[in-house]
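Only one protein chain is missing from this complex, and each of the others stays in its spot.
Residue numbering begins at 1 within each chain, and the chains themselves are lettered A, B and C in the order written.
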Amino acid sequence: MNYEISKEAIDIQAIINKVVRRDVGAITTFIGTVRELTKGKKTLFLIYEAYESMAVKKLEQIGKEIEERWQGSVVAITHRVGRLEITDVAVVIAVSTPHRADAYEANRYAIERIKEIVPIWKKEHWEDGESWMGNQLETVAYPKGRPEEKDLNE
Amino acid sequence: MNYEISKEAIDIQAIINKVVRRDVGAITTFIGTVRELTKGKKTLFLIYEAYESMAVKKLEQIGKEIEERWQGSVVAITHRVGRLEITDVAVVIAVSTPHRADAYEANRYAIERIKEIVPIWKKEHWEDGESWMGNQLETVAYPKGRPEEKDLNE
Amino acid sequence: MNKVMFFAHLRDKVGKECLLIEASGKTVAELKAEITKEYSLDKMDTVMTAINEEFAGNEEIIQDEDVIAFIPPVSGG
Partner (left out) sequence: MNKVMFFAHLRDKVGKECLLIEASGKTVAELKAEITKEYSLDKMDTVMTAINEEFAGNEEIIQDEDVIAFIPPVSGG
């Protein structure tokens, strides 16, 4: 169960424990927390929604991509859904690798891929309204109906 | 107390908590664990020794370097000393930054700098002996008696 | 029959989490066009489609019992 969508607060240590190995000395984590200000606008809280069964599959896919690309790596990812307050942890990515440079690169790859292909959406709530967030610039279109190779490998 | 040398097991969550900020959404950690095999040789356990007061100063220096180079970043580092078993956590580096790419780069910078300038030494114990480890290749000489600018900026 | 799922702003616009539609034999593009028209959806060129939890191209033909999901630009992480 290295890839999960969680309705409860994420236990970071538990995610790290999933990637500890006797023969691997480097673990990196990425922890995404809810930020109060985005472009000067004050967020009160967030709602994360997921297409849960597909989101877990896509997290697994990202893990497989990493384990193929960075030999000997082990990955665990948990993304939270539901209502999150400022500073709450939205996502934890843990990656262990034999070489420490890889642990950073592979982890970075995971967060970028999550933002591309994992069906999870964020609704920001402000004092004066609320809105579903698209990808950060809303500039990516999928004329063929799915992500293209180009998008997937960036 | 964001920079510490610890004789006890490191509480990773406690280190992360030191860098959580309301206006920062990205935190990375690096967790260095004790590896069983190094170049095919089986380690039984390690002893870490530090020149503790200077090590804390050098960790603080690394934190300052990062906070100057990556605007808005916050750093916390704890390194353990004493006897460590296989998979025990030797070092935890937590960095929060406004932009996630910076969180990876700044964290990577911290571990590389620790390996250059922080007075901590590792003694490996094997079935057939023990030895203090130098820098990984033992190729760096300091003819002037201290690290040179070139070494410090690599 | 086919289950068609909506998320995020599409769910708000359609007003339902899912619909039951007879879509077998249609392409993804055809179904997308129908739904777009019926619910006056916009920016549909940024919306991906999944069949049975895998991303699907516009030309793919929907089979009976396939579960279709329209996936707006994601914002997890």
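Definition applied: a contact is a pair of C-beta atoms (placed from the backbone, for glycine too) under 8 Å apart; a residue touches a chain by one contact, two chains touch by 3 or more.
Bear in mind the structure is a predicted one, so any value in this text is a computation, not a measurement.
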| item | value |
| --- | --- |
| Missing chain: touched chains present in the view | B |
| Which residue of B:D11, B:E36, B:E49 or B:E67 touches the chain not shown here | B:E49 |
| Residues belonging to chain B that touch the chain removed from view | 32, 48-51, 53-55, 57, 79, 90-91, 111, 114-123, 132-136, 138, 140-147 |
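One rule holds in what follows: only the chains that are shown with their structure count from here on.
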| item | value |
| --- | --- |
| Core chain by centroid distance, with centroids computed from Cα atoms only | A |
| Distance from chain B to chain A - Cα centre to Cα centre, in angstrom | 26 |
| Chain centre separation in whole Å, for chain C relative to chain B (CA means) | 49 |
| Residues of chain B whose C-beta touches two or more other chains | none |
